[in-house]
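Only one protein chain is missing from this complex, and each of the others stays in its spot.
Letters A, B and C mark the chains in the order given here, with residues in each chain numbered from 1 onward.
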């Protein structure tokens, strides 16, 4: 996509919306930010990129008053400010959409929006009208009286943006807003951003998806190890150069993997259906097979049955009808544990909720899901020594950055937590790996490593069911892609020939399946 | 719960002289849950002690049990008294039954008295027991004589065999007067929930229920919950019968007029008489039964509401004393 | 190095709490005008052997109660119902033992098994309601406590034998041969004995430790407690675990009354000690669900109870003052653990950070610490 912005990128005449100078922030033992300098001009989209843990979120939190900086100055619209709480930042016209949604599920959209800004329009009719007005003006399509828990991710994202606009923010921070969106939603979001930009707002934008960054940003600042490395114009760099700037060295070229798909079917799902209590179909007659050494990608907008499909295969959802066979064994009568024992590995979508015991040491997390199998258990007893040793093996093999096997999982950064989970689920030689968003929120380096591990295992005969919102990942990794829409499989694609745009329209039901 | 005597310097209960300056008879009194000031059973024992103290100038010390405490805590309370030189030690309440038996054996040279239990047999233990059923019989008869609806009530605090004795006597007395009388009975709680002795709100609700259901006189053996019974009686234009001591004298003036009579269980007399004997150098042992014959139980007349039936009641009393009427001890 | 430090800090926290409790209690005493010095010298004097035996006995009972609560706590279940469970179980145990269908210690064993089974079933009601109907175990166990009071009262009256002239009722006495003998406390005269059941309590503690930390069942239980969602994903049947854990907790609760039953009272009656279940909650919390910690907490509580008992007689101060001490200890122990934990977490994090950034030696966490929001919070 070529740059068609109305404001010239880096237009020196545009006034500075944000001017950060010498920002420093230390956490015990960590320098999260060190001498960060960024200028953001009004009417531009300014992207910030960097590895996991580079300090992007920390910097944004400082700009939003969540955390105080140790050093440095912040100027907003030309005047120096001291932000000691989000309230100060909101007053200064800064709004932020956090990396993880900041919404109260059990409150309505309206309540979520007016919270903290009740003085503006009250909490009643006037506020509702204002929400409607903003929603219409920017085409957000948000119903103020809907319960947030009933909304999908895309709608939540728009509520977050509405929150910011409602407060009349002139400077908007978006921390990884696209991680959970499908291409169409991303495009919509970007259209919204460009609209905001035209109105003279300044947007700070964080993403690990460098193509997106190049397509939407007017300027890009790279952060490495807490410090600003360089600010570049998107026209001047390729995504590979950008990645190398982030990492500080040359990226290894991705190894070519050979396909060894055999004809033996390892997983056969036939006529799988599932209904919710109200009788709506969550899964509707799903049929597919995965052969030995094959990676089947499932593409779909979140909430179209992916989670239910995974849970049905894992045996975590009672009530599914149809048959699921793993190497000719019927899985139906098996509990989740027995299915795992039969050779299913499972990388869950939400690692904090489904993958880890955050307060338990790493070695206990290694045991999780393998509590009935060697090396971590023998009979009814847990073998602590063996579990520790095997954890160490995973740490070495998967490059999990941790001082040891006894630290609690919570102490690891997201990327390292993910690597531990991948290592765990790959151990015990599974036949089938169910990988839901295996690299979500993981930086490019760790991402490549995880992909490599999956490819290597495939070469030895592992079948993989890959679910991902990252279409590049799907296309790059899968042997075959099925698209799921409203609980049904609506089309199969060959990753060698399909483009993300084609996939995207199939996922939203816009274009009929190829 | 702590006995009042402990704070003797701060309190003006006038219960005891300053430690050591008395005649030297060191008396220990171990109360049941509630302790001095419960306006009920324990207070009655305290009154006996106070009277003895006044007359013989003792050196008393008190301590009260805690709710749900262990057996060893009760034993230890007695031992502490003995070890600190208190002799005799009076245990108020059947809960001390096992503890007294054990400690009395450990200290054969010390003397003990226990109220409401006759199972402990030892040379150094006096059992002071009461015929509550006999007193209750009389107030039951009084209720039956006074009722205009032939419907009376009984409210027990906690359903224990002791309180059931009150019930049994009361019902027997009422039925002796009028075999067709309706007697409503309720207990507020059951062991080990002793809050039935301390919950006037429940007492009031239960009594109201009885008044609404046609009763016009309600007898309570519910300790502190009795206050609620009196209030209910006052609000429902009914009458109530007090228990243990003459509650006409101790209850709040606003409910005085509804207290028709009280079943007297003269724990104070028992304590006093025991201490009087001890003061004489005599350590009684074995069972002393306080029944109608010795005026150990009875009914009160203050307020004058039962004056008109006094003759009939005295007749029943004589029949019981003569053994013509055998009052049951269990319902 | 970290282990030693950890241990030292682990000791520091309770010590801090004791000091805080001491100070606060003293302040209360002073402001009420009570003799502080006498109170403390009475409480803190070395207990006589007789009192020591009482302390151990009482601690044994409290320990079992704390253990019962802790089993459920480990799975994030809050069993407020130990009180009802132990009473109904002790009653049934007493009836069975009193009937003496089997001879000698077989009878004892049968009664213990029955008591545990009844405790398990009673707690199991809450477990089933939680697992199948989603009823919060907090409410159901509170309700079951009250219900068990009525049930036991009713059954006791049905089963009671009453000695002539006694105002208590109780179940049939356990025959001599089925009682659990006491262990004389070393170097003391006759009559100063501790419950033989103490041995069983210690065994229960060892079993608790072993099951929790060494077995798959214990792992599943703890994992479910930490995160139900992760437990489900790892193949644990959470419903089943909920029911089993509640039943296990109830089974341990079934033991609570038995030391008293077999070592001292020999029957269940109206003066049987009550309220042990609630004490168990505080003790489990104080002992941080750790078998040794629970033992120490039980000993501390029993010590305070025993030593405060004569306060009224000897010093003239209401012994309830130690309840304040106990409560303050429970509260301040957590606060000081929290302070210590935050300190350790910070250390842990700096270690992790160093491991994550091998190229860049992390700076010592000096002034940055004051910026940490945790210290401000």
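Just so it is clear, a residue touches a chain if its C-beta (ideal position, glycine included) is under 8 Å from a C-beta of that chain, and two chains touch if they have at least 3 such contacts.
The definition used in the following text is that contacts and distances are computed from a predicted model.
Missing chain, UniProt protein name: "ABC transporter permease", from among "ABC transporter permease", "Sarcosine oxidase subunit gamma family protein", "Sporulation lipoprotein YhcN/YlaJ (Spore_YhcN_YlaJ)" or "Na(+)/H(+) antiporter subunit D".
Within the full complex, the chain left out of the display contacts the shown chains A, B, C. Considering A:235, A:278 or A:496, the position touching the chain not shown turns out to be A:278 (whole complex). Within the set C:13, C:43, C:120 or C:232, the residue that contacts the chain not displayed is C:232. Between the chain not shown and the residues C:52, C:185, C:324 or C:344, the one that touches is C:324. If you put the missing chain back, the residues of chain B touching it would be 1-4, 7, 10-13, 34-39, 43, 64, 67, 159, 184, 186-190, 193-195, 198-206, 208-213, 224, 227-228, 231, 235, 250, 252, 254. By the touch criterion stated above, the residues of chain C touching the omitted chain are 28, 32, 73, 76, 78, 80, 129-136, 138-140, 142-147, 149-151, 153-154, 157, 228-229, 232, 238-239, 242, 278, 281-282, 285, 318, 320-324, 326-328, 330-331, 334-335, 338, 373-374, 376-377.
Listed by residue number, the positions of chain A touching the unshown chain are 57, 60-61, 64, 66-67, 85-87, 89-90, 96, 98-100, 102-107, 111-112, 114-119, 122-123, 147, 149-150, 163, 175, 276-278, 317-318.
FYI, only the chains that are shown with their structure count from here on.
One finds 37 Å separating the Cα centroids of chain B and chain C. Taking the mean of the C-alpha atoms as each chain's centre, chain A and chain B sit 75 Å apart. The multi-chain contact residues of chain C, meaning those touching 2 or more other chains, do not exist; every residue touches at most one other chain.
Residue positions of chain A touching 2 or more other chains: none. Residue ranges of chain A in contact with chain C, taken from their complex: 25-31, 53, 67-68, 70, 225, 314, 316, 335-340, 346, 348, 350, 353-360, 364, 367-369, 371-372, 377, 380-382, 384, 401-403, 407-408, 411-413, 416. The residues of chain C lying in touch with chain B in their complex are 33, 50-51, 54, 57-58, 61, 87, 149-150, 152-153, 156-157, 162-163, 165-169, 191, 260, 264-265, 270-275, 305-306, 309-310, 312-320. Across the complex, chain C is touched by residues 1-3, 6-10, 28, 61-64, 66-73, 76-77, 79-81, 84, 94-95, 97-98, 106, 116-119, 129, 159-162, 165, 189-193, 287 of chain B.
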